[in-house]
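Below is one structure. I have some questions about it.
Every protein chain of the complex appears in place save one, which is left out.
Here is chain A:
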Amino acid sequence: MKNIIWLASFPRSGNTWLRYVISSLLEQADAAKIDIIPTLHCANRKAIEETLSFSVSLLSVEEVNNFRPAVYRQWSKEGTQRPPLFIKVHDCYAKNENGRHIFPSDVTQATIYLVRNPLDICVSYAHFWGLDNYDKAADLICDKAHSLPANNIDLFGQIYQHIADWSANVDSWCNESKIPVKIVKYEDMKHAPLATFSNIVEYLNLPYTEDEIQSALQHCDITKFQQQEAEIGFGDRPYGGDKFFRQGKVNVWQDKLTKHTVNKIVSCHNAMMQQFGYLNDAGDPI
């Protein structure tokens, strides 16, 4: 049954915000609580091990990737009585060593892929990892081997995910994937939230009115999440990192990044930044 909706993105592109809004709609809750993680994560190690019935810590990364399609098919099978199964993804869209797509098309209803300006991601990512300068974050988003977690002792209860560099991640889902993908720009979510989220809801054929979407957006206001994070912390943030729920502003890079860091990112991601309108005709960031 095609009942999985992948919520995919490079990290720090609005994925958690989208998850909370969708979760708020599904549960019709009065308020979103950040200690209740909304929707499944494709890398949730506990859920994966319960499904496999053996530990992934006994397997190589390649072996785990070979098992992943069957895990997601099982989740699809077990989720048939519910609304669509929303699953968060940061991996790039790729095949495993067996030549099978890790995210199988036969159980996929759709994908929402969130794209955000990599210059703004750079600022956010530096704070997320607690890096002491933005250039190090630029190196991460230009690294073709970029992965989460960075090593085996910082698993955060997740399996290894191959993120790849920003361009490869975006290109894999938006241009190369074999499943239906709706591309949503983070900047549109910020500038016109009601219209953008309504558009997502309509695309997914979810039965929610504009009033309900507006209400969900109010429940998921970032200031409310910031207050909760200050009180109880947030599990998806690595130790040593800054706040998970930051300001999420658009074009914050203009006040933060040096010319050197901007040039590094633009040079690395020129083609894909052009495709999504983050560069002007002269190739300069907008």
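Simple rule for what comes next: a residue touches a chain if its C-beta (ideal position, glycine included) is under 8 Å from a C-beta of that chain, and two chains touch if they have at least 3 such contacts; residues count from 1.
Here is the rule we use: contacts and distances are computed from a predicted model.
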With one chain of the assembly withheld, which option in "Serine kinase", "Anti-sigma factor antagonist", "Lipoprotein" or "NADH-quinone oxidoreductase subunit J" matches that chain's UniProt protein name?
"Serine kinase"
Quick one: say which of A:16, A:39, A:117 or A:158 touches the chain that got left out.
A:158
Kindly state which of the options A:73, A:101 or A:182 is in contact with the chain not pictured.
A:73
Touching residues of chain A against the unshown chain: what are they?
45-46, 49-60, 63, 66-67, 70-71, 73-74, 151-158, 233-235, 237-241
